[in-house]
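Missing here: one protein chain of the complex. Every other protein chain is in place.
Labels run A, B, C, D and E following the written order; every chain starts at residue 1.
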Amino acid sequence: MIEPLPAILVEPIVRAALTEDLGRAGDITTDAVIPATAAFDGVIAARQPGTIAGIEAARLAFFLLDPTISLGIEKPDGTAVAAGDVVARVKGPARAILSAERTALNFLCRLSGTATATARLVEAAKPHRARIVCTRKTTPGLRPLEKHAVRAGGGVNHRFGLDDAVLIKDNHVAVAGGIRAAVERARAAIGHLVKIEVEVDTLQQLEEVLTLPVDVVLLDNMAPEMLACAVTMVAGRLLTEASGRVNENTVREIAATGVDYISSGWITHSAPILDLGLDV
Amino acid sequence: MIEPLPAILVEPIVRAALTEDLGRAGDITTDAVIPATAAFDGVIAARQPGTIAGIEAARLAFFLLDPTISLGIEKPDGTAVAAGDVVARVKGPARAILSAERTALNFLCRLSGTATATARLVEAAKPHRARIVCTRKTTPGLRPLEKHAVRAGGGVNHRFGLDDAVLIKDNHVAVAGGIRAAVERARAAIGHLVKIEVEVDTLQQLEEVLTLPVDVVLLDNMAPEMLACAVTMVAGRLLTEASGRVNENTVREIAATGVDYISSGWITHSAPILDLGLDV
Amino acid sequence: MIEPLPAILVEPIVRAALTEDLGRAGDITTDAVIPATAAFDGVIAARQPGTIAGIEAARLAFFLLDPTISLGIEKPDGTAVAAGDVVARVKGPARAILSAERTALNFLCRLSGTATATARLVEAAKPHRARIVCTRKTTPGLRPLEKHAVRAGGGVNHRFGLDDAVLIKDNHVAVAGGIRAAVERARAAIGHLVKIEVEVDTLQQLEEVLTLPVDVVLLDNMAPEMLACAVTMVAGRLLTEASGRVNENTVREIAATGVDYISSGWITHSAPILDLGLDV
Amino acid sequence: MIEPLPAILVEPIVRAALTEDLGRAGDITTDAVIPATAAFDGVIAARQPGTIAGIEAARLAFFLLDPTISLGIEKPDGTAVAAGDVVARVKGPARAILSAERTALNFLCRLSGTATATARLVEAAKPHRARIVCTRKTTPGLRPLEKHAVRAGGGVNHRFGLDDAVLIKDNHVAVAGGIRAAVERARAAIGHLVKIEVEVDTLQQLEEVLTLPVDVVLLDNMAPEMLACAVTMVAGRLLTEASGRVNENTVREIAATGVDYISSGWITHSAPILDLGLDV
Amino acid sequence: MIEPLPAILVEPIVRAALTEDLGRAGDITTDAVIPATAAFDGVIAARQPGTIAGIEAARLAFFLLDPTISLGIEKPDGTAVAAGDVVARVKGPARAILSAERTALNFLCRLSGTATATARLVEAAKPHRARIVCTRKTTPGLRPLEKHAVRAGGGVNHRFGLDDAVLIKDNHVAVAGGIRAAVERARAAIGHLVKIEVEVDTLQQLEEVLTLPVDVVLLDNMAPEMLACAVTMVAGRLLTEASGRVNENTVREIAATGVDYISSGWITHSAPILDLGLDV
Partner (left out) sequence: MIEPLPAILVEPIVRAALTEDLGRAGDITTDAVIPATAAFDGVIAARQPGTIAGIEAARLAFFLLDPTISLGIEKPDGTAVAAGDVVARVKGPARAILSAERTALNFLCRLSGTATATARLVEAAKPHRARIVCTRKTTPGLRPLEKHAVRAGGGVNHRFGLDDAVLIKDNHVAVAGGIRAAVERARAAIGHLVKIEVEVDTLQQLEEVLTLPVDVVLLDNMAPEMLACAVTMVAGRLLTEASGRVNENTVREIAATGVDYISSGWITHSAPILDLGLDV
């Protein structure tokens, strides 16, 4: 159900990771120890329950090292797995498979970690309308993949970068001399397909935002009661997003306030990996 | 005390991260909202206690966007910080600082997260001789930086890639037809500056390893009692490394077995970030 | 008044252009003919009236070849010039200046051509509210610079790529099985900071769009009377954009229909250069 | 009849253009709206008469996004087309075709624009011996493709860069202290496979050139009568090239003077695109 | 018998070499002279006796230009050839084969030159235990290929770079303040899979090294008698490597001293090519 990223975007990242690992001499262990003709027939299996993301990156890691390796995907991105589930079947020359193994798993475990963390927040927020969104607190160099992993976990993507939407934060307001000045300058500068979001910390700021041509308001670090109050004040006139202290324990309470979106940096910057391994 | 990586190795990684965030149009919020002449004078501060790593990457993120930004480093890599500590002072054009902020923090928070996790394991293992080492379970594209962060946390680096040491694992042994065959082939193929490590799961395997020209034995997933027994069997004839289920709770017990090294994938693949922020 | 692009985005493009021109041996004419110590003191002057864009790219072309060349900018991006006006003063080693001259001018003339074409449309549309916007019909590899040139000419940017807004075109509608289906699928998939624009060719299609959660409607290839009718139907409920057969002769009439935006591919794909030259 | 460029030279340019358009998230419209299984069967058709160039770049744009897309070329580079002619048939997965469409057309329309402009000059000059040549006034990053488009239009290529022939221009002469000095220095420095061309503005300069070991003389900005006089003076002793104010209206008169070559910057820097579109 | 390098490491080097040769216009001779349909069926043959290395790079040179070219390898890397021997059969489109010929041969001749030189030293040292090793005196950009060529010639690889082993040289000792200080600092800093080698010029220095935790001693520029004495002193406690003035004339005498390794810069920095050519 999750649309894959175009391979042309993923391939350079996987290629760089492979060459980072191969260094200048390649896999000296495998080249010395494994006969060139040895075949490998194994599986990538989950060692704990979670949600899969990054299977295409894993496939490319094997493919770029040797295009004759076949990867039979059993659990595509966005699928929930139980401990022990086979995620993919790997078949081909033993040398290339063993040499690419770590790179493939590094992508798959990490991205599945983000998908799993996202899915947990999504699950916790489910009784309510709030959707889980990510932030720009991603791993340098892996943003397209991590944004994809968030989608695989059932989340929604926030900005992909500094250039695809306006997000006016506290530091901007401070230097610009107020919310109104900041919004007006932004509105004058941007194109008609760009949205404006403004971060507020207080209900007073929110009141000002409600008088301005703003699309989304970011309610930062507000307690649930205050959030609920903010949602009431907004009354559907613009979209609301809550951020700050979002985790598995707090997300349900935040969702219950009626906000439209809840953003979490944790799902990309601190989620533990999902443990997966390659078994014969 | 921690030697910095050569900038020539770090710069391309930071440059790629910056352009990933800037996209095709740059920081449209800041360009619209902040006057070109506005100055910024602030600090990067720790929001929780931990160990710093990645300050050079953060410095480069600012520098590459605008070389007139000055970053006064107060807590260099390897330094322990308390919540509230100023890590660096940032001064220069407000626009460039706000545009580079997230990229700089993404490096600094993530690498400090690894350094902090490492430092915790190091601390826990301290009464014993065991040193904490990392693995190849690193973030694709960031290996040199994460290996550096491990050093900043007081750890020691394992292999940097597939090409700088031999590590014969269970899959190698299975395909090669035994430990002896694998070690002999490796010994014949490699140069005189390359070491050989062999992974064993049982004391029987360890016995075989002790008869072979091996430099290090990796004792994988052994219970503490079995580890202690293995260390006794080895009796200093080669270096011992324990792996598997290493975390803050278990590391002291593992260290107490007398192993020389304890390797942890967690410090690079699942350590949460250290929370740091940019404040005016 | 036009915010410059970050140099980190422009530099690789200029560097590639310089090395494309220098080839494998550099400027064999200048190296042979011009003494290494010769100095050059000249100006870049306009040979016809227009609007300047690309001065930073020109500056980088000189700077990357020799950082001791100084470029004194007299007419920054977005400035109107008359024939004969001095745009910048160039001073430094004659060799490097002559070697970089063509690359610098290739950027400056081409981007000023786009800015000039945009400014003409903007001027023609002026009595009305309509703003001029660009398209994705840009020169491969130069999109960030051409989008910037459009801003320099007083225009507004449309999408920077396929990933920063939804634009549902006739081919999408055809394959998706109708406008409603297409819009609903898009709305379900995208984040809360992404806008949706739909292209329509008929007023009947427009009527359907007006019942859907759409932000902008693209009125494609409609005659002025039909456009005016469409604007009346929309009645400000969403933004209107006209496209098709937009040129200096037609733009005023199109603007007079009351549309919010008029998009032109011509300003990026077919605008002639603005003639500028380097004189001693 | 026109030899294609090696794909190894074209591919990186097309790849860069594709990723420029796909950004960090790919084609969010198509991914959301078009089912993954939908097929597309359409044609690239000419909307106006002209000469085709760039079909290989267009083919690569589709191929790089999805190698299963087939492009059946009906009008290879160098072919004249009428409005309505089918240039190529495109068949394959609808998603990938729609995502690559704009990039493919951006190359094809632009390069065909240059081929068409060239062909018009070639046609106008036809009764005479003069051949049409391009300049270094090309689009940064696209020089190999634009030089190829000139050949597709029946033109001949001038220098590919600063390193493959000597062209001594007015600025060189001014700094070098005269034409003779400049030519002698060049002759002493260059290899035996490099030709020397000298730009002259007056017949007096031409007289000096005729006494020097020069291969080609560039007669810049001379009126037709003066050009004819120059051709007579040269009397076939070296090749003659006319430049300046070359366009469809003037080229026949210039050709009639008997010059060997007529160079035009317009065909690469200001030719409008040839309008082509993708139709179901 | 020699394991090939992963193509992912070799391909970028070959690609860069091909584009270096093709420049901006490709092979203008072949494109003009050879019909597009012409086929070529020929062989790469040795013109002098030697040892082959680099056949994969040669294969990639042809493959990258045209994947339909077939290269039937008769003498894989590491094979000895006589003058006249066919190394590989090349079959496919004449144009692509002639265009790639020089690049393919440049790799093959150069790398076979290194393999041949290595094989000669290996042969000369044969009666003794000493193995031939290379240095870091390699061609910039070709280190992985040249290290591979050394293996093809029967040699063993020394360090691949500055990061995979410690080699303490005279300059290090001078600045560090003595061998003991240097070794101790190194031992404290490095991981457990890194070896330490120390260069000594005198037997006195050797004596000091024998008291330190060092893996290999580099006996630099010692006369054979002194070398023999050093070997006796070491008595197998660590590995010995001789360097300095190693060539075909001296290597046997050096080997006879009983050293374990003899390192030669000559095999990578000054070995003449092995003459090979492409014949119809």
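Keep this in mind: a contact is a pair of C-beta atoms (placed from the backbone, for glycine too) under 8 Å apart; a residue touches a chain by one contact, two chains touch by 3 or more.
Since the model is a prediction, treat every value here as computed from it, not as a measurement.
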Report summary line: Sole touch to the unshown chain from D:7, D:43, D:174 or D:239: residue D:239
Requested in this report: Please pick, from B:9, B:181 or B:203, the residue that touches the omitted chain in the full complex.
Outcome: B:9
Query - Interface with the unshown chain - residue positions in subunit C - result: 15, 18-19, 22-27, 31-32, 36, 64-65, 99
**Report entry** subunit A residues that touch the omitted chain in the full complex
**Finding:** 20, 23-24
Report summary line: Absent-chain interface residues of subunit B come out as 3, 5-6, 8-9, 143-144, 147, 157, 160-161, 164
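Convention: only the chains that are shown with their structure count from here on.
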**Report entry** B-D or A-E - the one linked by more C-beta pairs in contact
**Finding:** A-E
Query raised in the report: Quick one: which of A-B, D-E or C-E reuses the A-D interface, over half of the residue-numbered contact pairs in common?
Result: D-E
Requested in this report: Report, in whole Å, the distance between the mean C-alpha point of subunit C and the mean C-alpha point of subunit D.
Outcome: 22
Query raised in the report: Among the residues of subunit A, which are close enough to touch at least two other chains?
Result: 22-27, 31-32, 99, 143, 157, 160-161, 163-165, 167, 189-190, 194
